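The structure under discussion is supplied below as structure tokens; questions concerning it will follow.
With one protein chain withheld, the remaining protein chains of the complex are depicted in position.
Labels A, B and C are assigned to the chains in the order they are written; within every chain, residues are numbered from 1.
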């Protein structure tokens, strides 16, 4: 059956997840869904949400409520951004451009990955609004700068610098027609000596440091947002170095297994930042109630990852748009039932801590 | 086999549940049993009871003990009320009238739903005593008032205003012969504009607010009880507005998934109300020990929902009556073994907090 | 195969349990193993042991250690008593006399049930030492006194008065040849009126109270031990009324589901009693490490129930003796590894509280 013939059955995220699993090559599906090692952090990202309940507050007047806000000068219809997932043509032939189209149509925003499978200029043209660009360190400053300049030239309006994945470990052999079209080929690193460490003397020698963040801060006038903060001290350093925002994230549980759940660290980091710059959040969002909880614990907006890829794989741009709509509808319903008319009404007083609520 | 031929096998709630499942259309069964979304609150409503143990207190003299009390001027033989379940003809052809008959025969009380599938006057005639009427907001004051007046005219003696389900999401297509016979047809709401929210500008624009509670309070001399309180601040507001009682309830986990378990909030609300008005309780009661715990944590009476529908589906009025009898017997046995002769002996000193007691 | 032909395979309790299950009628097996209602207390009796760890203390000199103690004037080789299980001919044709023989051979003690399936005098003759008699209230003082006098005349040397099961609910139809041969037939209670409660006006009207304990205390010079204490206030009352001991027990989780685990209450009760009278313990003991934990938390001795019945069903007296030997060996090994040479070395400092240690 053609994927779109029965879209009427795709009523919720779970249906999209099942559909995507049935359509994708098992290796690609595994690449999308997996977490690092034993997947302890992957699971913790989900179960952390169960520590918080949302008491209903009926009879509150929420007439005329909405989910709009301004973020880095952009008017967003809702606080749900699309995370910078790599190689989106793995999931649908229209790849990143379909995601950009959907984000734009739904009044949201796509973060285009450095590892996009389509030219970043092409993706930018897909969207009515200016997109955000996710920057991976390119092993050295010059090469990184050339990628940054190219994103600026293409009209991207914010730079999201991902800091928490210094090493890319190949977990999937990419098909021949899919690759990181936006990146210069990096010359092989000089071989390490026999008594050297592949980790310390090899990979990490090409990883960015806080010095590089200071340097990067001076290279661009665009908002600079650090993605991959999990420790409050690092949030503090980002603030001191002049970053315009942080994304609390453990990379969807894909980097270091046993790192704390993003949601566990969010309130601690939020208390440290104390509203001086926006905090964004990802890792574990699966429905509108999750979004509500992340906002209540200090996030200004959230990124979703795997869920919109389920939409992309199932039905291209239309699928991504539907996922966004489902999540926004559920966020609105959660707000209405908990007595919140606007995003600014959502704060920690709207939650009830319930650590025993684990399944 | 005729349902009644083997009633002898229906020795406990579990047997009734199995019987009902086997007799009902799967879609109707699912409609009865389901909880919202991932059913976190549905499960939490049950597991919350496990946080409390009931130490036995042998050798206490409980001779002549009983479960009687007076509530809103009515003598009740036991503190077990039947919750206002909608469309009871889905479960048995005699519908709400069978439930009313059973409640009356067992010295209890039925709360007749606004969404009853039989005329409220007809149901009222079934019962020797005056029933309670559950009122849903009818989108506006005038229409709501007409329904209230009709209930008053039919002799209902208490009004239970349900506040926690402002939006009815259709989860079941009703059979043609079953509908809400007591409600006026509501004209379609005016369409929302394209940039408006279905939730905020559509549904919630017709939801009741605290102002409507103040208004409603002035419309009737009957006891007015708010059903669906889960936050202590709302309990406080109900008290201040002159309500005669509240029902701590998360609507059986059917409205907002992730709202706290009713039993979790009961002692907090009970402490806030401090005995000034009766507190009733529902969501999660499955046996007499559960009733004992709810009473110990501050409830004057409890509502049961799904369990009596299992009785109704299995054997009509006789099944409902048997469910009530089973629950009351187990409540009495629990009282006797824990050294409580009357309901007033049941308080929090009779429980032992044991948060590690989860299965 | 004859049960004894492969006794070599019965190396541990688990093997005995499997053997017993395979040999017994399923209804009798269910009667033995079941707990009340949802079996929450049955499970809690086991999991409560997991809250305590036993740190090894190697290099301690425990040479010449032993498990002997004097209890109510009797020299016991070990602190493991056989609980008063009813109708033991259900499990083996030699019934209670086999258990008495095994207890005696192993230097322990059997508590003979009022509901024994063999004459109490016959059982007493089986044993070299004087047995303890478990007394159930016989509905009134005179009938109870006659049973007590008969036990005294037969040479029983301690009276264990079980207080926590005022109502016997039939969960098994006894075979024709097995019944409570030691009890007088009790005339039917006078019928309750239609507006009376079966629980309060029927059963509980014939249940013993603290006044009856005071009376019983005056009727005998034998040590009087109350079995079924779960609340510290009741332990206190037992002490004040001159009882010589208590047995902390929730009746193996068979009476009121949701009553706290015996082990949960043991340290609380032990603190209240403060060594003034011996505390015995039952409910949940399945191995020597459990015995060690109960002793460390304040028990002077423990009762085992279902485990020895597995031995009885599998191989009669020899099976019971083997179960006792297995448990004692494991208790000794636990003592040796934790650095305890005698029972008096076992106290709460030998445990490590570890509430997160649940499976």
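In this section, a residue touches a chain if its C-beta (ideal position, glycine included) is under 8 Å from a C-beta of that chain, and two chains touch if they have at least 3 such contacts.
No experiment lies behind these values; they were computed from the predicted model shown.
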| item | value |
| --- | --- |
| Shown chains that the omitted chain touches within the full complex | A, C |
| Selected from C:192, C:241 or C:337 as touching the chain missing from the view | C:337 |
| Option touching the unshown chain, where C:22, C:171, C:214 or C:354 are the choices | C:354 |
| Touching residue (missing chain; options A:230, A:266, A:280 or A:346) | A:230 |
| Subunit C residues touching the omitted chain (full complex) | 50, 52-67, 287, 289, 293, 329, 332-338, 341, 352, 354, 356-357, 359 |
| Residue ranges of subunit A at the interface with the undisplayed chain | 37-38, 40, 43-44, 47, 51, 163-164, 166-167, 197-201, 203-205, 207-213, 228, 230-231, 234, 237, 250, 255-260, 264-265, 355, 358 |
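Just so we're on the same page, only the chains that are shown with their structure count from here on.
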| item | value |
| --- | --- |
| Arrangement of touching chains [line / ring / star / complete / other] | line |
| Chain centre separation in whole Å, for subunit B relative to subunit A (CA means) | 42 |
| Contacts with two or more other chains, residues of subunit A listed in rising order | none |
